[in-house]
Each structure stands twice: as structure tokens, then as C-alpha cells.
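What follows is a single structure, and I will ask about it in a moment.
The complex appears here without one of its protein chains, the remainder shown in place.
And then chain A:
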């Protein structure tokens, strides 16, 4: 299936290659570079590129292109999903997935890639199994290794590989047994000029950090499971229990993992926590413009809005911005034409406002369209959909674990058109 993988930096530097079948010359990447050049923005590179004898399927992540070479028919999502899994594994192992970390850990990267694919077909992609095969680097271990010459490679076959629950390793032991769940909801919305909601939905995930000894069997139930429109689960979740009883029953992987993600598309359920009053105008003459943005709370359920950031992608002709903010700081980058206004906490008594003038390139015609605003925000201790975890039960083990649930709501792709 997957013949080879090339890692290429945003600057066009091919810094790693790995082949699972016969070696394919790196000149194959010329086709990719050609497409890359044509696309201008890295985001616009087509994910599937055809060459005379091969197909290149690529993803762009963390400023790195993962380019895979395919020779025969294969579901493209299969490859794309796998490449993302590779990137996630790197992130998991090295804390971040960047050109430098990959270059620094090239041996581990190579060993990982070797284990993840056999003859182009995924072999071990579960992080629990990989971590037993190849231990992630830590400062302490790398020191010990250099002194003693011991290795990063596990000596035993991960038991998970063989069991029916490959995501959990055997013989887990903790002195403090704890299970934490983070309910994170993101509001995706498009508001139009007048503030009416064009489109809104909630994307939620439940991230878990479970550190429990033995083989615990957990059941998580919600107060209001009917809210959830569409769900997808980690493979550990028993789908039938969810179908029949609307509870999530599972034997958890060890450590951090994403338990489930869900989708609430009913628009009336989505509270819009913020409103924006904006006025951006460009004058016909004098190559200048005016900008005036005020942000205020809307449906916040009594919680404070935090980490409020407004981002504006300005038209190309805007040279600079001379603004004043009543709260927070703003920054205009004349190269990328992005205006970022970092507000911070929203004080409902005194609404933050950003006002001032924009100067345009002289002689250029006035921009056709007003730029749209992207908003970032965070609300602690609130799931905006109102989803609530009812209880968590542990079966199969005798101890009483420490349990905790945290809620947080964020703005996802939250856009205000102007």
C-alpha cells in the first residue's frame, strides 16, 4: 500500500525518507514541489497528486509535509488517516512534531516507522503498544542510555498486540488510582453582518486521563444523553451498550486518550456566548479606512469569558493600522495582513472596544469586501450544550479511584461576517 514516506519542511527541505518496499528515488518529490509552488499557500496543496507512475498523497501538519508514495489503488483516506496517526505518534513521543524534534530523534523516528508499517500495511499504531516496543525518550533515560549503553527498545512482545483489547497493556499498577475526564466543547458558528446566526453547531470531545491499576471496567453515564446527536468512540467503547442504554461502557487504555467525540447540530441548542458590534469601512478617497469593534457577552450562563481574541484577515491593500484598544493589546502584521486583538477576560461592565484608522496603499482601489472576524474564547466550567456527566462506576477492581470531570467551552471556527 504505502510505498515510501518523505518528510518535507515548509521551506522545501526534504529531511527524512523511509521506504517499505524497493527504494524510490527522491526525485519523485519534484512533482510535489511543482504542485507546492503552484498552490502558493501550503494549505492549498492538493492532497492527492498524480505522477506518471505513482500517486502522491500528502498531509500538511505542523509546518511539515508528510508525502507518501502510492503505486496502486488504495482508499486515499486510509493513507491520510495513517499519516495523521504518524504525526500524532511523533507528538506523543517528543512533545511536539516539528522538523527539529524529528531531526534530533531520527533513530527513534525510524524505529517507530519501521514498527508502524510492514510492507506498507499498518502494523502497530496503538500508542500503548508502540510505547512498549520503543520507549519514548526522556532526559533521564537518554543519559542512562549513553552511560550504560542500554537501549530504547523493549525486549518483550507487548501483550496488547495479542489480546482482544490491544489498547490496554497488562499489569498496570498505580498507587493513586485516578480517572479524569475533560468535556471540551467547541462552538462552530457563522454570524452575519447583523449578528444573526447563519449556522451554529457544537463539536464536543471527551478527553480522558485514566490511571487505574489492573483491568478496570468503567461505565460513564450522562444526565442528558439525548442531547448527543452523533457520536464516535474510541475502539474501547462498547457500542451496543450505548445503543441500548446510552451509557459509555469501556475498559480504558492506560493514560491519556480521547474517549469520544460528539456533534450537536440542532441550532436552537447552541448558545452564542458573544456578540460583536463592528464597523469596518474604507474610504473612496485618501487611501484610509476606519475600524471600530466592540465585543460583549450574550448567552454566557453567568460565566466569564476568557482568552478572548479577535483575529481579522485584512485585505492586501491595508498597509498599517493605527488603533487604540480600551482593553488588551492589538498587533497588526503587515506581511501576513493579520490583525490580532488579544482581549483576555471580558468585563461585562466595561465592554472592550478597538477603534482607529487603517491606512491603505495609495492609488490602489478600495477593497471590495470587508474582512471577516474570527473569534477565539474560552469559558471554564461550562459545557455550552448543557451536557453533564452523571456518574462514573468502576467494576472489576476493588479500589475506589479518585474521579474528576472538568468542563470547558471554546470557540471553534467562530466567524463573524462583515
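As a convention for this text, a contact is a pair of C-beta atoms (placed from the backbone, for glycine too) under 8 Å apart; a residue touches a chain by one contact, two chains touch by 3 or more; residues count from 1.
One rule holds for everything that comes next: contacts and distances are computed from a predicted model.
The complex includes a chain that is not drawn, and of the options "Insulin-induced gene protein", "Cytochrome c oxidase subunit 3", "AP-3 complex subunit beta" or "Centromere protein N" the UniProt name matching it is "AP-3 complex subunit beta".
Annotation: of A:165, A:209 or A:325, A:165 touches the absent chain (contact as defined above).
Among A:76, A:195, A:334 or A:348, only A:76 touches the chain left out of the display.
Here one chain is not drawn; of A:21, A:277 or A:298, the residue touching it is A:21.
Although one chain is not drawn, its touching partners on chain A can still be listed: residues 1, 14-19, 21-23, 26, 41, 43-44, 46-48, 50, 55, 58-61, 70-78, 80-82, 84, 106-107, 109-111, 114, 118-119, 121-123, 125, 149, 151-153, 155-157, 161-162, 164-166, 188, 190, 192, 198-199, 201, 203, 215, 217, 219, 229-235, 238-241, 243-244, 249, 251, 258, 261, 263, 265, 313, 315-316, 365, 367-369, 371-372, 374, 393, 395-396, 413, 415, 417.
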